[in-house]
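Mind looking over this structure? Questions follow.
Note that this complex is displayed minus one protein chain, with the remaining chains in position.
Presenting chain A:
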Amino acid sequence: MDLVTDSVTNALVFLADNLFGQVPLLIGLITLAGLLLQRKPVEDVVGGALRAAVGVVILFIGVEVFTGGLEGFQAVLADAVGAAPPAADRSLGDFLGSHGGTIALVLTLAFLAHVVLVRLFTAARYLYLTGHLMFWISTIVVAALVTAAPGAGRPTLVLCGAGVVAAYWTLQPVWMRPLMLRVMPEDRFGFAHTSSLICLLTGWAGRAFGRLEARSTEQLVLPRRLSFFKDVNVSTALVVSVLLLGAVAAAGPDTAADRAAEMDPGLSPWVWALLVGLRFAGGIAILLFGVRMFLAEIVPAFKGLSDRVIPGTRPALDAPTVFPAAPAAVMLGFVAATAVFLLLLGLFAAAGWFTLIPPMIMLFFVGGSAAVFGNAVAGWPGAVLGGALTGVVLAVGQALTWGLLAGTAPELATLADPDWYAIAWLIAGMRPLIGGAAIWAIPVVALVTTVAVLLALGRRERRTAGERTPATESEQG
C-alpha cells in the first residue's frame, strides 16, 4: 500500500511543480479544455491553446521590462525630492512566477462558481465578462490572501480566492445597476469594471450639484489637440518621460549620471530619462499584449460556455462600452483625473511621503467611467467631480497599498483600480482574525453576503412585479 501512496504523492508533487507551478502550460490547458468543450475544429483548438500559452510568456516578459522602468523612475524621482524610494521585498515578476498557477486556478474556479450563482439567482442577472480584470482581480485577491495568511497552502488559497472573486463578479454589476440605468436605460448589458466604487461615489456625491438640466458634457466642445492623449501608450510615454526629465534636473548630478551609466556608459542623464519613460510605456504595452493574447482565446470560450449553461443572461461588459453615451465626459474625466493625480504627485513628493507613479491607463478608464456616470447625474460638474475623485483615490490608494503588498507584489498598487484597493484592504483588514483556518472566514462571509443580497433583491423584484409596476430606476443595488 505504501508503494501506491508514494506513487500518488510523487505524481501530485510532479503535477504541482511542473503544471500548476508553470503558468503558461496551465493557462494553455485551461484554454484547450474550454475550446474542446465548445467542439471547435482541431486547428482552432491547437492554435488557441498555443496562443494562450505564448501570451502568458509575453506577459511575464512585459512585467520584467515594466518593473525595470518603474524602479529607475522611482529611484531618480525620490532622489530629486530628497526622499527614499518606496521599499519592496518582492516584485510582481517573482509573485506571478510563484503564485501564477494559483491565480489561473482561482480565475477558472471563480468563473464556474459565478456561472452557478447567476444560474441560481435571477436577481444576479449579469454575467461578468471583462477578461483582463478577471485576471487582475484574481491576482490582487491572491496577493492579499498571501499577505493576510502567509502560511496558507495552494488548495486553501485557490478555494478562498475563488469564493471572494466569484462573490465580487456577481455583486459588482448588480450594485452598479441603478447608475447604469441612467446611462443605458435599455438595460441590455451591465457594467463590469473595477472602477465601480468610484463611480458609485461620484453618482452619490454628484447629487449635491442638483439636477442635470442643460449642463451635459456633450454640449461642450473640447479642444482636438487633447486627442492624442487618449492613446494610453502615448500618454504614458509622454507623462513619465516629462516627469523624469524634471526629476533629472532636480536630482543630485551623480544619481542620474550613475543610473545612466548603468544602462550605457557615456549616456547622458537626459537621454536616459527619455529612454526610461519610453521603456516604462513599452513594458506596459508588452504586458498588455500578452494579456490580450491569452484573453482573446479564453473570453470567447467563457462566453460560449455560459451561453450554453445560462442562455439569455445579460453580459456585464468593460468600461468603454458606456463611453459612447458621453464621449466628451470621458475626455473631461481623464483630464481632471490626470491633473489631480499629478498635483498630488508633487504634494506627496514635497512632503517626502511617497513617490507616485502616474497610471495613465487607469486614469483614463476609471476617470472616464466616473465622469460618464457623474455627467448622467449632474452634467459637466459631475464629470469633473468624477475625474477629480479618481485622481485622489488612485493617488492615495497607490501610496497606502504599496506598503500593504510590499511582501508580495507591490507593483500591483501602481496598476490598480479603486475596487482593487478596497478588496485588498478588506482582506488585509481580516488579518487580526487570520490564523490558520480563519482564512476561510473571508470567502464564507463574501458568499453568504452575496446569497443574502440576491435573495432579498429577488424577493423585492417579485413583489414589485406583483404590484404590476415596472422596475423603477430608484431601486438600490
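The rule is simple: a residue touches a chain if its C-beta (ideal position, glycine included) is under 8 Å from a C-beta of that chain, and two chains touch if they have at least 3 such contacts; residues count from 1.
Here is the rule we go by: contacts and distances are computed from a predicted model.
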Protein name as given in UniProt for the chain not displayed, "PTS cellbiose transporter subunit IIB", "Protein translocase subunit SecD", "Transketolase family protein" or "Acyl-CoA dehydrogenase family protein": "PTS cellbiose transporter subunit IIB"
Sort through A:285, A:310, A:426 or A:445 and give me the one touching the missing partner chain. A:285
Going by the contact rule already stated, which one of A:216, A:241 or A:321 would touch the omitted chain in the full complex? A:321
Residue among A:234, A:351, A:433 or A:455 touching the omitted chain: A:234
Across the whole complex, list the residues on chain A that are touched by the chain not included here. 129-133, 188-189, 227, 230-234, 285, 288-289, 291-292, 295-296, 299-300, 303, 315, 317-321, 323-324, 327, 330, 361, 364-365
